[in-house]
Every structure is written in C-alpha cells, then in structure tokens.
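Just one protein chain is left out here, and the rest sit where they should.
Let's turn to chain A:
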Amino acid sequence: MASRLLWASRAASYLRISVFNRGFASVVKDLKYADSHEWVKVEGTSATVGITDHAQDHLGDVVYVELPEVGASVSQGDSFGAVESVKASSDIYSPVSGKVVEVNEELNTSPGLVNASPYENGWIMKVEIGNTSEVNNLMDSDKYSKFCEEEDAKH
C-alpha cells in the first residue's frame, strides 16, 4: 500500500512537470526541422535557418548569437555558430549544406529577437543550397512536434 501511494505521488509530480515543460512551444507547418532543434525554410535553392521555439524556450534569455561569415561554407549537421543564453552556450548546427549568403546582423544588437520571434525576425542565416534533396533528411512539423514531446517525456 505504502509503495503504491509513493508511486502515485511520484507519477503526479512527474505529470505536472511534463505539462509545464511542454505545451507552449509552437511549430510552423511549412518549415523543416533538424533533431538538433534548428528550422529551415526552403524556397528554391535559398534556405533561411533559425532555432526553434522549443529550443529558445529551453535556452531562456538569449544574450549573444555568434553568426557565421557571409561566404562561408556550411554542411548539413555541422556547427556554424553558437547561441549564448544566460544559462549556457549552445552550438548551432546547419540543417542544410551550401554557402552562407546573408546573416541577420540585427542579432548583433538585439539577440533577444531569437526569443521573441524565433521563426521570423530571429532568423540567423540564409544559405544558397547545393543539394536540395538533403532536405528530405529533415523532419516536418508534425514529426518534430512528436520528437520534442518524446524528448521531454524521456527526461
């Protein structure tokens, strides 16, 4: 009996945490997502990259974004910069391969845009992609939502 009660109280507190940790993060339908929590919007051979709402929510207040250089080459799955929050620093990984054609200079003065507008004003870089079929390795919004839920539930 005692152990059953203990189990119940553990389960209850566990559920309450899960509810809090989940639920707020949004996804956008037309984007593709990497398991390292970056999104990419592909239009022809042009790709815009940022970090997801789920990622910014877990990072907390972003205070610095290390942008790549325009003209630099990036490869799918390789680090191209970093996002620093008050809590920690986190490398960011490119969801596509190609050449950086533009970076969001506004993040130099307003890194908080990553928190306030992760899918719009908080974009990080634009890439001219070489191989568009690479995008098929990424998740769609439904799959990514499930991926986040599972990842949160695990911990």
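Going forward, contacts are C-beta pairs under 8 Å (C-beta built on N, C-alpha and C of every residue); 3 or more make two chains touch, one makes a residue touch a chain; residues count from 1.
Please note the rule applied: contacts and distances are computed from a predicted model.
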Omitted chain (choose from "Rab gdp/gtp exchange factor", "Cytoplasmic tRNA 2-thiolation protein 2 isoform X1", "Aminomethyltransferase" or "Thioredoxin") - UniProt protein name: "Aminomethyltransferase"
Residue, one of A:Ser26, A:Thr45 or A:Ser89, that touches the chain absent here: A:Ser89
Absent-chain contact - pick from A:Asp61, A:Glu106 or A:Asp142: A:Asp61
Touching residues (missing chain, whole complex) on chain A: 10, 13-14, 16-17, 20-21, 35-38, 51, 54-55, 58-61, 63-64, 66, 82-84, 86-93, 151-152, 154-155
